[in-house]
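Removed: one protein chain of the complex. Kept in place: all other protein chains.
Just so it is clear, A and B label the chains in written order, and each chain counts residues from 1 on its own.
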Amino acid sequence: MATAQARAAPAGDDAAFRALLEIADDCLILGHRLSEWCGHAPSLEEDLALANMGLDLLGQARALYAHLGEIEGKGRSEDDLAFLRRERDYVNCLLVERKNGDFAVTMARQLYFAAFMQPFWRAVAATSTDAALAGIAAKAEKEMAYHLRHAGEWVIRLGDGTEESAARMQAAVDELHRYTGEMFLASPARARAIADGLLPDAGSLRPEWERTIATVFAEADLTAPEVRSAQKGGRDGIHGEDMGHLLAELQFMQRAYPGQAW
Amino acid sequence: MTSTEHATPLWEVFIRPRNGLHHRHVGSLHAADSALALQAARDVYTRRGEGNSIWVVRSSEIAASDPSFAEPMFEPADDKIYRHPTFYDIPDEVGHM
Partner (left out) sequence: MYSQGLIGADSSTTESEEFLALFQARIDREEKIEPNDPMPEGYRRTLVRQIGQHAHSEIVGMLPEGNWITRAPSLRRKIALLAKVQDEGGHGLYLYSAAETLGVSREQMTAELLSGKAKYSSIFNYPTLTWADIGAIGWLVDGAAIMNQIPLCRCSYGPYARAMIRVCKEESFHQRQGYEIMMALARGSDEQKEMAQDALNRWWWPSLMMFGPHDSESAHGEQSMAWKIKRFSNDELRQKFITATVPQAEFIGLTVPDPELKWNEETKLYDHGEIDWAEFKAVVSGNGMMNRDRIRDRTKAHDDGAWVREAALAHAAKRAARQPIPQEAAE
């Protein structure tokens, strides 16, 4: 998007903006999805847990959007970035926008995402040339380590619980596995950010992710489905149809009452 | 609906605010097992940085003294004043002891 025509501007910053926007959007959209559970979870205890994790992700999104605003240098605030873009300009991966479904779907989504993001943030904290980003990463890594633990425990219990829960958990895994590959792909901007040392290569983290998932699935008695054609498109702004409805809610106030302070 | 449902066990939660202090009872919650109870305790009772260590104990595992036997249990200790330092007269000149 911002590669050819932006020669005048430092290309590295454009790529950095676009690459980090992918991560910020992942956090925002998954945080938003988790917030939809509030008041409707399977138990009070889990209601609080899901809200905690939503808050972690929304907090990470805020930190990233604020940082993106600085990188871009055009005075866009965290809210401008979070609320005032067209659907085609959101570059989150498809996994995070998938609907909550039942608790098994939400836990599968949590497991898949956290099993990737924890090592990802750990690598960012250790290697990124961007000190502010490394700071965000160090905090986020701990949060995602907890998400991983929490989701892993639940996936094990649901997979190896009752007949019904095992069927639901396997169905959730079957449904979502096809969306996981997108997390490891590098968009052109991401490839540039990797070359610049801003971000680690997500692809290199795949073996660790595979091991984590395999360990949980072994204990949960789940089978990872064979994925013939992995789904992707989110990084290019091509989203599932549920995304538009998510954004309609997310953006409602900003669209209905433009330019006002809240 | 709930009459057919099995009750999820109750757990008592103890939190140590920081190293050097005792774990202290803060409340209870429901969880199917100890791992879930620990996670729930973290999510319910430490959202404002209340601690750095959690214990959970199944409420049914706690043995408690009988309140109707509280007088024989605890009142005899009230008048054993010789267990306290002020019971003993030591001249001031001896200094702090």
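Going forward, a contact is a pair of C-beta atoms (placed from the backbone, for glycine too) under 8 Å apart; a residue touches a chain by one contact, two chains touch by 3 or more.
These numbers were taken from a predicted model, which means no experiment stands behind them.
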| item | value |
| --- | --- |
| Sole residue of A:D13, A:D79, A:D174 or A:E208 that reaches the chain not shown, by the stated touch rule | A:D79 |
| Missing-partner contacts on chain B, residue numbers | 1-3, 5-8, 10, 26-34, 36, 44, 47-48, 64, 66-68 |
| Hidden partner interface residues of chain A, rising order | 32, 35-36, 38-48, 51-52, 54-55, 58-59, 61-62, 65, 78-79, 82-83, 102-103, 156-158, 160-162, 164-165, 168, 249-250, 252-254, 257, 260-262 |
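In this section, only the chains that are shown with their structure count from here on.
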| item | value |
| --- | --- |
| Residues of chain B that touch chain A when the two form their complex | 8, 29-32, 35-36, 39-40, 42-44, 47 |
| Parts of chain A lying in touch with chain B, wherever the complex brings them together | 43-46, 48-49, 52, 146, 149-150, 153, 157 |
